[in-house]
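In this view, the complex is presented without one of its protein chains, the others remaining in place.
Take a look at chain A:
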Amino acid sequence: MVTGQTFVALLPELVAIGFLIGVLMVGVFFQNSIGLVAGLAALGTLAVFGSAAGLLAAGFEGEYFGGGFVVDNFALYFKLIVAGSAFFAVLAAARWSGNTGDAPEYLTLILAVVLGSILLVSMRDLFGVFLAIELATIPSYAMVAFDRRRRESAEGGMKYLITGVVASSVLLYGIVLIYGVSGSAQLDDVARTFSGGLTPVALLGLVLLLSGFAFKVSAAPFHFWTPDAYQGAPTSAAAFLSVAPKAATFAILLRILLEGMPEAAPTWTAVMAFLAILTMFVGNLAALRQRNVRRMLAYSSVAHSGYILAAFAALQGQGTGRAVEAVLIYSAAYAFMNIGAFLVIDLVGEEAKSFNGLFRTRPALAASMGVFMASLVGIPPFSGFWGKAWIIFSGAQSGSVLVYVVVGALVVNSVISVPYYFGIIRNMFFEKPTLDAAEPPGGGAVKFSVYALALLTALFFLLIVPISALAGGSGLG
């Protein structure tokens, strides 16, 4: 039954829809005022953030639409991450999309991805999950391909689209098989099916479902679209898409696995362990060879998907609760540092040598990038350290030898990643400047974002306790 409470529960989504329409409309009527449109879009992301934060603060929880849509701390937390990331993406996009004349359309696409992603994390019905994923993904194809003047953008978008469609089909096939076995797509019913042991069809469904998700989160060996898509995409798109929809996808995967198929945990944790190890090595070894910083960050995002998958492998034994916390902490930590790093590229350029001597010409920017790079390596006290530490904690508590191997691989990979992240630091701090000291005009909003994100990355340890408390009350794990 739809009551007033339902509307409250849907507040973030309704706000997102409202602003989405608003931005599009204002864009039509005020063609030339990019500032207004961008301001409205930024306000929209803040409003989504605010409404989710309000629900969280009020302790709002409940199930709606026959249990297919749920509002809990876990979902609200990821809505915060999505909306927060979108805010920075909008700030970054305003500068770029203003030059192309398509600002309203681009900003609308961001809001559409936000809408899909925040719906996604609340779904408890596999078909709803599929719809929400598509709602988040289809606009992201357009975002990647949006920079018509660059051939790579179209190429990246095309590759992303084709692999994305295949992934969606695989995912849908998996969902249908699970539905066929369970007779329902709701996670409670699915859980009942899986509790009786894995039938061959259910197993096939599970494998297809996991493969589809592996595509979506760019886990190896399904990652090959990632570098082309992120390299071709406008920087704000790469920054946003590598973080927000991905975090939402990891979140819903966590919900599906823990609520929908806890009994099959031995199977899927083993799959996750395998995927995690492969993804970490593939991502890091490929990133080592990149000279283009944006492409390097794209491969690094593959590696970071591997780290998160390591937390999924640790969802067993006493490590389960800690592993859920790890996913929550890592998602926020990664959002800060990765968006920040991409935005610096937006200001500086994507060739490694354009970072040469940045410390001399723009010390604050260089220091911020240094923070992001050190954080991506996992050096304390920055955010990335806490993300990785939590994964190691959960792995150690899981009591499984296989997971110890995964954690060992994570440690090894952290060391492998040092040369490429620190290569940037070396260029910035140790080389002579090649870039003109005079800064290009504009970019004030981007600079503000970079400094804000650097501060959040550096002071992340202050957020650890609230986040882990939230995870404890999330009901998952």
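One rule holds for everything that comes next: contacts are C-beta pairs under 8 Å (C-beta built on N, C-alpha and C of every residue); 3 or more make two chains touch, one makes a residue touch a chain; residues count from 1.
In the analysis below, contacts and distances are computed from a predicted model.
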Protein name as given in UniProt for the chain not displayed, "Ribose transport system permease protein", "Cation acetate symporter", "NADH-quinone oxidoreductase subunit M" or "FAD binding domain-containing protein": "NADH-quinone oxidoreductase subunit M"
Candidate in contact with the missing chain, chosen from A:Val201, A:Val411 or A:Leu459: A:Val411
Option touching the unshown chain, where A:Ser182, A:Thr235 or A:Ser468 are the choices: A:Ser468
Residue among A:Pro12, A:Gly370 or A:Gly387 touching the omitted chain: A:Gly370
Residue of A:Val8, A:Leu135, A:Ala270 or A:Ile379 touching the missing chain in the full complex: A:Ile379
Touch residues of chain A, complete complex, unshown partner: 359-360, 363, 370, 374, 377, 379-381, 385, 389, 392-393, 396-397, 407-408, 411, 414-415, 418-419, 422, 425-426, 429-430, 464-465, 468, 472
